[in-house]
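What you see is the complex with one protein chain gone and the rest in place.
In this document, chain identifiers A, B and C correspond to the written order of the chains, with residue numbering beginning at 1 in each.
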């Protein structure tokens, strides 16, 4: 169609193509969720319904975007890892980031009533960013970083809110924890004072959630007695399918990557 | 808290601060809305309810983000203009873009049932981008560009769908319009064949929607007869308030910018 | 010609086009000139021959690159201002920066023997960078910034080296100047102790050097007595030429920009 004399402004758009052959990580994070979680009275320090809603929204991203090979979430954040060779939006950074952030948000808002029962008035929103990682090791370390962060925060917050529920003020709880800066001291505190063995707390709290496509062999259901009668050898009655799965394992040991090969090759 | 050995991956994040002292435009656009609008049977070429939902979501952005001074929307897109001197997210491009895109999406999804009655199954999502404009003239030309685009598309689409409603196939309608590449010929076609004066069609279709804060003087309601009796001079009984307003004027003539001074100074 | 299977690596080059309609400033600066100037025993704090060599190299840049409208130099640095609408190298940042830095370096090295008599053994080199400025005011403030920096450094260095020449150690001179942090106190020190009126020192030291194309009317030399006899009215015997000129005025007052209109419009 006819071009207007204003078309020239289009050229002010600057190219933001991400470096080729790098892993692309998109991390989204809830905006001002300290207030949002307060307003909706999320359980402290972890609200399982809220975490399941996050996982639900993240699964929608993996379903929509086949180039996401694995995702990791904890607290109000989620990270999506795109294949090195993805050509999604020609690797344009703002397109990729905004699309994933928007898709996640849409699903979070839409599924809210299925997970949390207070109707939404002030709406949640998320910021997003893209980061490139050149090597397989770097991208695995990225996931380890987020999971280590989950662990450190969760251990601290578990102690903190136990102290508060016990009757301490926020200042007192903070002061008390200033003296337990090692991990073992915090474990001890939980065990001694709250009869809690940290390692038995739900994995979703301690490790966060990993979403990936898990391969599995499914037995093909015989569509009819007749079909069944054809009596295929058993391996021919199986088919390989992949299922979107949420797990709570540790991504830090190599074992994880051997168990799920083909995501990030070693 | 304790730093893990994985912290190093944080430094792979690259700075994306936008140039200081430029107007920042964030444009969001519906992802694959040719399919989405089909799936939900939007009226063609314009569905007023859908446009009002867009305006609703955009107003939520202006309410949340005081640095947006004006916004312009048409079709499945919206542009938000941030003040030259905004320090929102320290001018980080991906933060600004993703936040606005996410906020818009949250409001679009959440308010959907108020505007369109089919329940949502496949969810809408939006891409976003940031563009910098160095001068006042450039940013006004940006808005003129989007509004000229609205006009050109709308005139074409109005002709096209009239022809289709008349019984023509899409191919026939396209062929017919290939011979009317001037604006006046399309106006004539509408007038001759469809008894439609293009200029009387709803402004929201022809010009899109502008959202801005309109200043207005409100008379202060006397809280009580007693207060009223204090008999202030009339100008002291007024207060200046600003109201978020949707208008459908042309932004192309200077007149517009004189009428709404203080948005983009001349 | 035939493409090799290695061609794909070309696409790893990332676009670095500078924002349209901004002033582009390229600033180059001598690499480790504290050592270089020592090695060649430059006069302290200012070596006029060295500054004239810098000006010579900068003039070569202005001659080669018509889009540079003004340049400013002091110490081991030079700034080149390119017109807002320059399309040099399609505004590619690294191309513009490296070309200007290289051209300057070539001229500096080549003309060295004309200005400084010690033969070069370790060679000088320069770093370069590009900065965009959206408004006329910003780019004028840029030049004011560099000139104010020249003044502040030069006043300090003049005091410092006078103290050192007087017999003080570097530590003593530094300590002495710690008590004179106002400008007037430094002026006083120079006047009282060294009978020096700072304002009478050479302008090239106090203000740095500005290079620009100065318009001037030249009388056309009559090629022959015959031609002269044709007796043109005097204004027709003049022609407008522009001459590359080095000046040492202050760029801070508006007066400067009125005197040289057409460089940065007001």
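Here is the rule we use: a residue touches a chain if its C-beta (ideal position, glycine included) is under 8 Å from a C-beta of that chain, and two chains touch if they have at least 3 such contacts.
As the structure is a computational prediction, the values presented were derived from the model and not from experiment.
K.L.:
What are the shown chains in contact with the chain that isn't displayed?
P.N.:
Looking at the complete complex, the unshown chain comes into contact with A, B, C.
K.L.:
One chain is left out of this view; which of C:130, C:173 or C:211 touches it in the full complex?
P.N.:
Here the residue in touch with the unshown chain is C:130.
K.L.:
Check the options C:21, C:138 or C:209 and report the residue that touches the missing chain.
P.N.:
Within the whole complex, the residue contacting the unshown chain is C:138.
K.L.:
Of the residues C:109, C:164, C:201 or C:246, I need the one that contacts the missing chain.
P.N.:
Final answer for the missing-chain contact: C:109.
K.L.:
Could you list which residues of chain B touch the chain missing from the display?
P.N.:
Where chain B meets the chain not shown: residues 11-12, 14-15, 17, 19-21.
K.L.:
Extract the touching residues of chain A with respect to the undisplayed chain.
P.N.:
With respect to the unshown chain, the touching residues of chain A are 19-22, 132, 134-135, 138.
K.L.:
What does the interface between chain C and the hidden chain look like in terms of residue numbers?
P.N.:
1-2, 4, 6-10, 12-14, 16, 28, 31, 60, 89, 93-95, 97-99, 101-110, 120, 123-133, 138, 141-142, 144-145, 148-149, 152-153, 156, 181, 183
The criterion applied here is as follows: only the chains that are shown with their structure count from here on.
K.L.:
Comparing chain centres built from Cα atoms against the global Cα centre, which chain wins on proximity?
P.N.:
Answer by centroid distance: B.
K.L.:
Give, as an integer number of Å, the spacing between the C-alpha centres of chain B and chain A.
P.N.:
Using C-alpha averages as centres, the distance is 32 Å.
K.L.:
Quick one: chain B and chain C, Cα centre-to-centre, how many Å?
P.N.:
46
K.L.:
When the C-alpha atoms of chain A and chain C are each averaged to a single point, how far apart are the two points in Å?
P.N.:
53
K.L.:
Residues touching two or more other chains, restricted to chain A: which are they?
P.N.:
12, 14
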